[in-house]
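Take this structure, written in structure tokens, and hold onto it; I'll ask about it next.
A single protein chain has been omitted; all remaining protein chains appear in their positions.
The letters A, B and C name the chains in turn, as written, and every chain counts its residues from 1.
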Amino acid sequence: MLQDYLPIAVLIALSTIFAVLVVVIGHLLGPKRPTPRKTAPYESGMKPIGPGTRRMPVRFYLIAVLFILFDIEVVFFLPWAVVFRQLGLFGLIEMFVFIVILLVGYVYAWKKGALEWD
Amino acid sequence: MGLEQKLGNMGIVTTTLENVVNWSRANAMWPMLFGLACCAIEMMGAQASNYDLSRFGMELMRPSPRQSDLMIVAGRVSRKMAPVLRRLYDQMPAPKWVVSMGDCASCGGVYNNYAIVQGVDEIVPVDVYVAGCPPRPEALIHGIMTLHEKVKAEKLKEWA
Amino acid sequence: MQLDSTLNAIVSDLETAFGAKPGEFRGRARVIVAPERIVEVARTLRDKHGFDMLAALSAVDYWPQREPRFHVVYEFKAVAKKLRLEIRVPLNGDEPELDSVTSVFPNANWHERELWDMFGLKIKNHPDLRRILMPEDWVGHPLRKDYPLGYEEVQFSFNFEDIDKRKPRPKD
Partner (left out) sequence: MSLQQVEITSEELRHLVSNRAIEGETVLLNMGPQHPSTHGVLRLLLELDGEIVVNCIPDIGFLHTGIEKNIEAKTYEKAEVMTDRLDYLNTMGNNLVYCLAVEKLVDLDVPARAQAVRVIFTELQRISSHLVWLGTAALDLAAMSVFLYCFRERERILDVMEMCSGQRMMTTYFRPGGLWRDLPPEFEDAVRGILNDFPKRIDEYEGLLTNNPIFIDRTKGIGKLSVADGIAWGVTGPSLRGSGLAYDLRKEEPYSGYEQYEFDVATADGGDVYTRYLVRMEEMRQSLRIVKQALDKLPSGPFRSNNRKFVPPPRAELGTSMEAVIHHFKLWTEGFPAPKESVYVPVESPRGELGVLLEGDGGPKPYRCYWRTPSFVNLQVLPLLSKGVFVADLVAIIGSIDIVLGDADR
């Protein structure tokens, strides 16, 4: 049974090796000449005001977390959608319950005004 | 690249590598979205559907200098813009080239007065000058083709 | 632009109120106003006579002539009544002063910054009088007649070498 997962394992191994290889060789062999003007933060051509990494309001973080949350939800749809036929009614109800739970969370976030910006 | 410095010139191996690297640099050169004045409209015309710069590997006009290899100075550079242009040139990664498009960028053109830098080569080293006021899109493409020839003839040591 | 009836009434009213002199100056009917009265003239023009848009605001430098060296030109436009009026304010000397009309017409803000930048006319009680077109550290006021054009000698074959030496190079 494990046999038919071999191609996926080979695919994952090759892709990670290739990616790591490209980055490492680029890092090792590539010429690095950091001049102060080149490494200065880019602010559309002007002298940057204040440091490059500045304090960001918390709302950006809030939006990011909400996005990740519902993105993971979509990730769970994928394997379900593949075997959707075999699961039949049970699978449908199960996924429906999963969606409703997350929907409650979504409505709560909406009412608390997490999606509004100001 | 660092490899050539260590191995020195190895005849067939390095020249073919050099050709491959120059070929890839020439044919995937991303210009920086840097339109100043009237030539920028002709540059947009060259980028758009009729003259289509993407046939030469210039599909994207990257706004940020970090991801662009070619700076097309399209338009007249005023005294107030000169330090900005120099800073943008410095912030571009190493294999970078400059095409000075139009007479105003190449030599001050119609404006010989206090406000215009008389030729961008006072600020940044220019590879190809494209004449015209504004140059037709075909003239810009011809300038870019000459730049491709120049890049294909470059040695790797220049950017190593 | 000849003075038609309505414009005549307005100009004569200005004349009585602020001592503005209507005059044929260089073939055009316009009103010459003393520098210190310009704000009140602008206010009455806007409120009383309906000139609600300041179309243009600029200056002209009559350089060798010292007495009124600058003329500040105000182009007022009555959008509803379809009238245009030009008001000229003569200023003397090299560093003249002028009151700002931004309190009456907010869009005079940039125009007056341009007057300061290009002609060196100091504008009193202007919200933020900075250079607008030239770099911050620029010396001199370019549009004055005594300011050189900044003409650089053109590089031909006969003078190629000596210009090439003086030409600034990009420093890496």
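As a convention for this text, a contact is a pair of C-beta atoms (placed from the backbone, for glycine too) under 8 Å apart; a residue touches a chain by one contact, two chains touch by 3 or more.
Just so we're clear, the structure is a prediction, and the values are computed from it rather than from any experiment.
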item	value
Among the chains presented, those that the missing one touches	A, B, C
Full-complex contact with the absent chain, from C:Glu40, C:Glu86 or C:Glu152	C:Glu86
Contacts of subunit B with the absent chain, listed as residue ranges	32-38, 40-42, 44-45, 48-50, 63, 65, 75-76, 78, 80-81, 84, 88, 110-116, 133-134, 136
Residues in subunit C touching the chain absent from view	25-28, 52-56, 58, 60-61, 73, 75, 79, 82, 84, 86, 105-107, 109-110, 128, 130-136, 142-143, 147, 149-151
Hidden partner interface residues of subunit A, rising order	43-50, 54-57, 59-60, 117-118
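Going forward, only the chains that are shown with their structure count from here on.
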item	value
Touch-based graph of the chains, sorted into line, ring, star, complete or other	line
Nearest-to-centre chain - CA centroid comparison	B
Subunit B-subunit C separation of Cα centroids, rounded to whole Å	41
Intercentroid distance (Cα basis), subunit C paired with subunit A, Å	58
Where subunit A touches two or more other chains at once, by residue number	none
Touching two or more other chains - residue numbers and ranges from subunit C	none
Contact footprint of subunit B on subunit C as seen in their complex	133-135, 138, 142, 147-152, 154-155, 167-170, 172
Touching residues (chain side subunit A, partner subunit B) in the complex	28-31, 33, 35, 37-38, 40, 42, 45-47
In the complex, subunit B residues that touch subunit C	79-80, 86, 107-108, 112-115, 118, 121-125
